[in-house]
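The structure appears right after this line, and notes come after that.
Heads up, one of the protein chains got dropped from this complex, but the rest are sitting where they should.
Presenting chain A:
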Amino acid sequence: MSTAIKIREINKSYGNLQALDDINLDIQKGEFFGLLGPNGAGKSTLIGILGGLVHKDSGEVTVLGNDIITDYRKTKKSLGIVPQEITFDPYFTVRETLEIHSGYFGIKDNGDKIDELLQALSLDDKAEIGPRQLSGGMRRRLLIAKALVHDPEIIVLDEPTAGVDVELRNSLWEYVIQLNQQGKTIILTTHYLEEAEALCDRIAIMNKGKIVKVDSKENLINSIDKKVISVKFADPVKGLEEEFLEIDFELSDDQRQIKIESAKKNLNKILRKINDLNLDIIDMDIESAKLEDVFIKLTNLGDDDN
């Protein structure tokens, strides 16, 4: 697998604020890559540098082997960036907007690609109307269509589903997965960690301008030693405190359900204890750690000073 994006020693500051602090990152071709972090972590600044919206103070970025400064024409044609803010040109219809955009990227007569995008993003019946008449979700779809109109190799989605209804979110992800399967590299930033968990192969977690961890989704999740066991009993349970002396557990108000958080090594012991209770179990579930747990741990979001 060859490198789609190579980022080396990128620094960016705004006055005294170090927005990006010595960022190094490689994203491989064909990956579905997640860039996660709390607000102000530096994700959008990094994307801005990639797209030429933000000046970097130092460092080097290459896109498919081309430098973003000296070979900017090639790198910009390789990138399709969907920005976080919804923007639109009020003078032009949806189709005109996409035609103009095709032209910006040096493409003439791009009708087939425009039709494909309009259909994929369910905008075909809105093609001849102005963006003022579109709903927020439709404007977001137009933004995505604009970023894809030149058929870029690398697609960067900066919070693409913020404020978007569930139906659109699902259809959008279906389309993005399809593009990824066709070999496109996808870079996603999102606040919806379950989306990143469901979609991304590898994830970088950023905090305070630094990349604190980059790894495969599985490795990140496995780095958290946590299992959550939920058991539902047929009848209320009593006297659990005596049975579960060394185990922390939560009992529901109706006393029929317990939830136990434990390290993997104690799983066997806990299950045996539950079995020893000799109670009728009507349901049981064992959950692994989630990306959210990794995120909270690595970004210290649980700390008081955050």
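Here, a residue touches a chain if its C-beta (ideal position, glycine included) is under 8 Å from a C-beta of that chain, and two chains touch if they have at least 3 such contacts; residues count from 1.
FYI, contacts and distances are computed from a predicted model.
A single chain of the complex does not appear, and UniProt lists its protein name as "Transport permease protein", one of "sulfate adenylyltransferase", "Transport permease protein", "NADH-quinone oxidoreductase subunit L" or "ABC transmembrane type-1 domain-containing protein". Here one chain is not drawn; of A:Asp67, A:Asp89, A:Asp115 or A:Asp151, the residue touching it is A:Asp89.
One of A:His55, A:Lys238 or A:Arg272 touches the chain omitted from the figure, and that residue is A:His55. Interface note for the absent chain: among A:Phe105, A:Trp173, A:Tyr192 or A:Phe244, the touching residue is A:Phe105. By the touch rule set out above, chain A reaches the unshown chain at residues 14, 48, 51-55, 72-74, 76-77, 79, 81, 83, 85-92, 96, 100-108, 146.
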